[in-house]
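A selection of the complex's chains, in situ.
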Amino acid sequence: ALAHLDHDRALRRGYPEAIYCEYKSIVQIRAIAAAVRDRAHEQSGVISPVLFTRASAEQAEAVLAELPDAVHHEDAKLVVWPTTPPEPTGGLVVVAAAGTSDLAVAREAELTARYLGRRTVLVVDVGVAGLHRVLGRLDVLREAAVVVVVAGMDGALPSVVAGLVRTPVVAVPTSVGYGAAFEGLAPLLSMLNSCSPGVGVVNIDNGYGGGHLAAQIAANGNPDTA
Amino acid sequence: ALAHLDHDRALRRGYPEAIYCEYKSIVQIRAIAAAVRDRAHEQSGVISPVLFTRASAEQAEAVLAELPDAVHHEDAKLVVWPTTPPEPTGGLVVVAAAGTSDLAVAREAELTARYLGRRTVLVVDVGVAGLHRVLGRLDVLREAAVVVVVAGMDGALPSVVAGLVRTPVVAVPTSVGYGAAFEGLAPLLSMLNSCSPGVGVVNIDNGYGGGHLAAQIAANGNPDTA
Amino acid sequence: ALAHLDHDRALRRGYPEAIYCEYKSIVQIRAIAAAVRDRAHEQSGVISPVLFTRASAEQAEAVLAELPDAVHHEDAKLVVWPTTPPEPTGGLVVVAAAGTSDLAVAREAELTARYLGRRTVLVVDVGVAGLHRVLGRLDVLREAAVVVVVAGMDGALPSVVAGLVRTPVVAVPTSVGYGAAFEGLAPLLSMLNSCSPGVGVVNIDNGYGGGHLAAQIAANGNPDTA
Amino acid sequence: ALAHLDHDRALRRGYPEAIYCEYKSIVQIRAIAAAVRDRAHEQSGVISPVLFTRASAEQAEAVLAELPDAVHHEDAKLVVWPTTPPEPTGGLVVVAAAGTSDLAVAREAELTARYLGRRTVLVVDVGVAGLHRVLGRLDVLREAAVVVVVAGMDGALPSVVAGLVRTPVVAVPTSVGYGAAFEGLAPLLSMLNSCSPGVGVVNIDNGYGGGHLAAQIAANGNPDTA
């Protein structure tokens, strides 16, 4: 067998396995999608949505060939099946993208959190070069049970946000930028050295991981007020 | 003035400012300790404990000169005043140290979480070289609202733990190790690349940051069961 | 002459030279394949299989133009001539791939060991995010004379495996992953810092080297039980 | 001769040479200090102050042995002779230190700018973790002809400041911090990637260079309003 899915994960951890598509061949992706479908048939009850992450156009097609009713979120490179997110529980997840260029990763984070069962709000283009923008969104940031901050050229943003709210901040550095950004190393180090405590960092461009962690943190949040 | 404390932080964020002692002179430390004391006198009501982190023996003495009833936790390089942690609320914070050598950072994390108002448990020497050790502690790990994993030579441990629990994992890489550990770079990268989602990473040796983030995550946890 | 093959290697070391195809032009590859064929004609007795490693589709074709009865293992980017592996001797080589995405490198390792004269078994998708998977294969891992662990996002796996078996572990980091994986640097450092002793590391993506070292280690192993 | 001072620099560039003390022996320092004194005797007219930078206590003593009326600014590791700064001209140089721990480098910048002929103001402890602190000093920041921002753990500060003022910002990363600060690499990269344009960066801990550049930038500033 090419793959050995961690089917047991939803039971053990409360969240289903996701399929990381990069470096997998079309044949492998199809085989995995088929296995997902087949297992679903063996199960009774509601099935949690399975995420295929970082899927290229061609890989997304391969998934859809086996699971024709899956949904493909191109902007986030995500394919999801079955397509309906669970009824939201827990607190609100706010995802803040520093710039328009960071939007793809921010969307991956937002959709992940939503498919894992949380309400989400997306806030865009609130970089610190124009502080009034993030200060102008303090209301929604303070409603969140957790804030996911996604930034490449603006590694400073998680520190600024964490300094303004009570809740944990999940920081997702992106590879947006050039030169001494070194493919996301600069915002990664910035975020790890945040002078505001309360920031947990995930891998560069890891919108999936950031959304997952946020969903876990917000699991016990009050659905009305954070 | 040498310093300009963020007195407003407890109100704004719910947690008081901490004083980072490294690179500060004895004169500076004393002045800050005195300012902390003087402000307390101006306030009414209960004062949240102020943490002096990464304090050398000599710096700890300087704090104690101004705040003689402070407590010095030598193993964690922490000085705290006033000395009584708040009555614990929220969920349980479990701190797991991979090896005995990681204990200093683990203690800093544990004490930080406790002084910020959480119940804490410390688990030691559960490195993956002998898996039965971490598997033997699954009960306590699964009681936690959040697990802080502290590891230097054992960068693998957060992945293993996150794969076994439902709750978020805060990973604290340490500079314990030598050679290609590159002062904590190896476990840092390991943790950022965790194949188990649900891991948020803080700076190398940042027990304070790890404990703070954990306290925030556990703030809404059920005090009885995680 | 474009190349100067180390014909003497099989005699001196017991294993024949392999041809590293990257950075070689089609003209060079053809010339080398022809030289391999011509020398074989001058030799009497059985010829050990010669490996052409990391061959692109076009390079593989060039080898086949000179050696039409060679075999092309596309999944491992290997071309081999003559095609029959020697009758296996020594102990068993088990190759364990952490994820499906690591399969190409794992196959290169497995085929190398087999063409150098060992029995091999391939175990796939046993990442530590779901520990039950690797624990479920303990039987085959403990039968091995040596285990080759191939992993990119799961740099932790060699430590976990080495902690469970008596035999040496050969660790092959892969460039599978993104962001702070830094093209395989993260699992490489993880593996070098393994807290379980008994792990020897080879270059990132070096399935050939990992399989070769494993074949040497298992040379004296008991063919029945490891 | 051990050294060959660039005596001509004040004429050519408008600012005198400074002596970098690190890696120089006590014998070398004394010889250079004596040469400075001897040349002064040969000159007529006012002598611009010569700076001995990054001087250890012992090196400072060696300078004072030859130039007994020099002044030693211990907090900035500077020795200066003659001791009187020129009558200030040009615009105001504001030096902002993110934290108390960055004070030594900030003072080196401030004193350098003052001895090169500018009015200076020092602002301390305005890190972004408590944004109200930097926002509370906007008046003085907006009076400056140039702002020097000195920060180690708060690599975000220059971006925030540059986003609020019209004037150039000179960013001086410091080695204050630990772990993934990598001796100042983190704030250095942060500052180079500033999402606010108008930031010029100098070497880590290079208060001298930051103050020098600021003095040059402010040379043509209006002495009354920036």
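Letters A, B, C and D mark the chains as written, and numbering starts fresh at 1 in each.
The definition used in the following text is that contacts are C-beta pairs under 8 Å (C-beta built on N, C-alpha and C of every residue); 3 or more make two chains touch, one makes a residue touch a chain.
This is a predicted model, so every value here is computed, not measured.
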Of the identical chains, 4 are shown; go ahead and state how many the full complex includes. 8
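Criterion: only the chains that are shown with their structure count from here on.
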Under the touch definition above, the chains in contact with both subunit A and subunit C are B
Greatest Cα-centroid separation from subunit B: which chain? C
Could you put a whole-Å number on the gap between the CA centroids of subunit A and subunit D? 44
If you average the CA atoms of subunit C and of subunit D, how many Å lie between those two points? 57
By the touch definition above, subunit D meets two or more other chains at residues 99, 127, 129-130, 153, 179-181
If every chain is a node and each touching pair gets an edge, what shape is that graph: line, ring, star, complete or other? other
Each pair of chains that touch: what are they? A-B, A-C, A-D, B-C, B-D
Give the list of subunit A residues in touch with subunit D in this complex. 98-99, 127-131, 153-157, 159-160, 162-164, 177, 179-182, 185-187, 189-190, 192-193, 195-196
Listed in rising order, subunit B residues that touch subunit D in their complex are 1-6, 8-9, 12, 17, 20, 22-24, 28, 32, 54, 173, 175, 183-185, 188, 203-206
Enumerate the contact residues on subunit C facing subunit A in the complex. 99-103, 124-127, 129-130, 132-133, 152-153, 176, 178-181
